[in-house]
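Below: one structure, written as structure tokens.
Left out: one protein chain. Kept in place: all the others.
So, chain A:
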């Protein structure tokens, strides 16, 4: 068995027919992609960005999934930025959850960028002081 279509078979349909079938398959797959994209986008927006829950799902399961996804993201950020968990202590979780609700992770954003965005957000809203300038940035004092 191969992963190609039946086109390779010697006794198969004519080349023109195969070509038409392939074009028709490709169109069908493209249409399926569009329908699937809408379904998957609706679900992720509900789970990650406060979107309307899609019809037909068990609401309790949606809440459990949203909570699990948030916990996983929060856990990864905590591992990447122990300085933030230390500085915030018990405030880490509520602040991260507030950040996450307004800043769903965009496709193509790495977890390190996510963690850095959280750090910036914390400073902007006054939850943490701006990071101290590192000493080696300062020019040597003139002697």
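Quick notes
Following the convention adopted for this analysis, a residue touches a chain if its C-beta (ideal position, glycine included) is under 8 Å from a C-beta of that chain, and two chains touch if they have at least 3 such contacts; residues count from 1.
As a working rule, contacts and distances are computed from a predicted model.
Among the names given as "Endonuclease", "Cell division protein FtsX", "4Fe-4S binding domain-containing protein" or "Glycosyltransferase", UniProt records the absent chain under the name "Endonuclease". Only one of A:19, A:40 or A:120 touches the chain withheld from this view, namely A:40.
Think of the hidden chain as still there; on chain A it touches residues 1-3, 28-29, 32-37, 39-45, 47-49, 55-58, 61-62, 64-65, 68-69, 72-73, 76, 104-109, 111.
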